[in-house]
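Certain chains of the assembly are absent from this excerpt, and the rest are unmoved.
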Amino acid sequence: MAPTTTQQWLVEDTTGFDALKLQKDVPIPALGDHDCLVEIKAVSLNYRDLIIPKGKYPFPLALPVIPASDGAGTVVSVGSRVSEFKPGDKVCTLFNQGHQAGSLTPKSIGTGLGGAVNGTLREYGVFEETGLVRMPENLTFNEGATLSCAALTAWNALYGQNPLKPGDWVLTQGTGGVSIFAIQFAVAAGATVIATTSSDEKAQKLTALGAKHVINYKTDSEWGTTAAKITPGGEGVHHVVEVGGPESMRQSFKAVKIDGTITVIGFLGGVKGGPSPLEALNNICSIRGVLVGSRQQFQDMNHAIEANDINPVVDPNVFGFDKVLDAYQYQWDQKHFGKVVVSIP
Amino acid sequence: MAPTTTQQWLVEDTTGFDALKLQKDVPIPALGDHDCLVEIKAVSLNYRDLIIPKGKYPFPLALPVIPASDGAGTVVSVGSRVSEFKPGDKVCTLFNQGHQAGSLTPKSIGTGLGGAVNGTLREYGVFEETGLVRMPENLTFNEGATLSCAALTAWNALYGQNPLKPGDWVLTQGTGGVSIFAIQFAVAAGATVIATTSSDEKAQKLTALGAKHVINYKTDSEWGTTAAKITPGGEGVHHVVEVGGPESMRQSFKAVKIDGTITVIGFLGGVKGGPSPLEALNNICSIRGVLVGSRQQFQDMNHAIEANDINPVVDPNVFGFDKVLDAYQYQWDQKHFGKVVVSIP
């Protein structure tokens, strides 16, 4: 029998992680024509989820809000006109629920789970069928829960424009979620990966994931130049997945090939200082900002994940539904390698 | 009978326009297998040509060098293996002589006429056939001489990535050569153009060229926002052809649509200050630097020029071959509207 209530976490304000509260016995609304009721089995956290309760998120929020955008679970019941899913189907949530295909629109930007609209940190959630995709068959729920943001952003970086071909070179930065997925996708696609990191231990993990070259950016501040030199003829890489900030950007310009693409997916280092965007001319390259991706891209990506049996890297420390605050703190303290997951029994 | 000597201008050093000297009776070298001897009938100037003798050009030069990259003329004789041209053919010069198709390479960047290699300000010049394209049939030599840099840069901006479709919106800035060509190409392609300028008189000329909207950037410092508001739903323009610099870039970010492209083709305002390239993420757009274009793009463009009978805008003040210094000064003083041309009788 279909459940009538759910437990859910809520970000009540922006006073810090303590603003997250667990609510019980919240009624589940009736399903609209195209709605699916999903029993959420796992949720993964993104950096964005951490800074929302800390008041550092620069985009509009609809507080109080159920946090988190990444989730995987099982369809429990469906509305009268749902045509893509049936009870029992395993699904993942789409970040911007309205981003179906092609470009985001001003309107679809306002449909991001866990910020603009209620997210995934709950036992049961109702989503329109257009806000869900089929989970890759080769994944567990914990793995499937990592795809919504980090994986899809990496996929969009590599395939959204200037699509990766076998033999291309890709430069990734560090060991965040997007960077790790970018390595996995690029390796599966027959491209060659240069990764950067700050420790030999992480370098070994990156190599195990398929990165052919790893540069320690702590000991080699000119890592962009080093990366370019590794490529054939020193011509540079086709793709840089840029997650850093102004100083990192400076190196990315040195690493990128003529007509290559630097995809900006985050700027942990802020936006002050650093090179001018006009350097795109001096380096004859493209700089592209991407915000996750569309449902159509999510489906394409899932086919690639299945075909190549790609397993997302999940941090071994998986948290229970009642340990959400610990999960937040664990990721905040940067103790993780791979995605931090909350598993819901 | 084929000529054996030529007159030619030479930039001897970087002491200013006086560094340009006219040489007479310079022997014309024997033709290599793939060489064409071209009688040059017209040359147009670019901003780059002006700053080379002034020592402000930031790229490598091989001084002394015959200046100018843009030329049109008639093939006089051809080497033993030339297959594309025969005597009598009308041709234009390719800026980067080695840029045949696809992306520039580090090597082909070093083949720019009038800087890295000898240019067009001479009566006769020898070029490999791969460094020439057929001149559009609907143009005079004075018009054909304007295409090599300004027109091809505009074409590359609109068709090199994210190709323009009818119904798209394009924002151009000012009345420089690239901007005017961008208006003409966009209008011919069924796109809608918003242009900026600083005077009502120029605004009228831009409107006559087909710009549907003209914004005075002197009286409207938020011209980027204004441009976006003009577009359907206020969503912004698909393409910005960016010629300004940091402050201009700031407005371009406001004008551009999600997944739109800001093509950086110059930065008259320098590169200091202004927004970060990481703003590409906040605005979910692409910034792309282009350096002229390939021979293949030049040929495609010429088909578009012929099909739509596009006539390049040539400043009415055309200069003789002995008045080259006056031509340089005239453009330096910004007295022109349209391309400044030197005609060789």
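When the chains are written out, they are named A and B in that same order, and each has its own residue count from 1.
As a working rule, contacts are C-beta pairs under 8 Å (C-beta built on N, C-alpha and C of every residue); 3 or more make two chains touch, one makes a residue touch a chain.
Here the structure is a predicted model, which is why all the values come from computation and not from measurement.
Participant: Taking the 2 displayed chains as part of a homomeric complex, how many copies does that complex include in this file?
Facilitator: Every protein chain is the same sequence, and there are 4 of them overall.
Basically, only the chains that are shown with their structure count from here on.
Participant: Just give me the whole-number Å value for how far the CA centre of subunit A lies from that of subunit B.
Facilitator: 41
Participant: Which of the residues in subunit B come into contact with subunit A in the complex?
Facilitator: My answer: residues 103-106, 109, 161-162, 233-235, 242, 245-246, 249, 257-259, 262, 264-267, 271-291.
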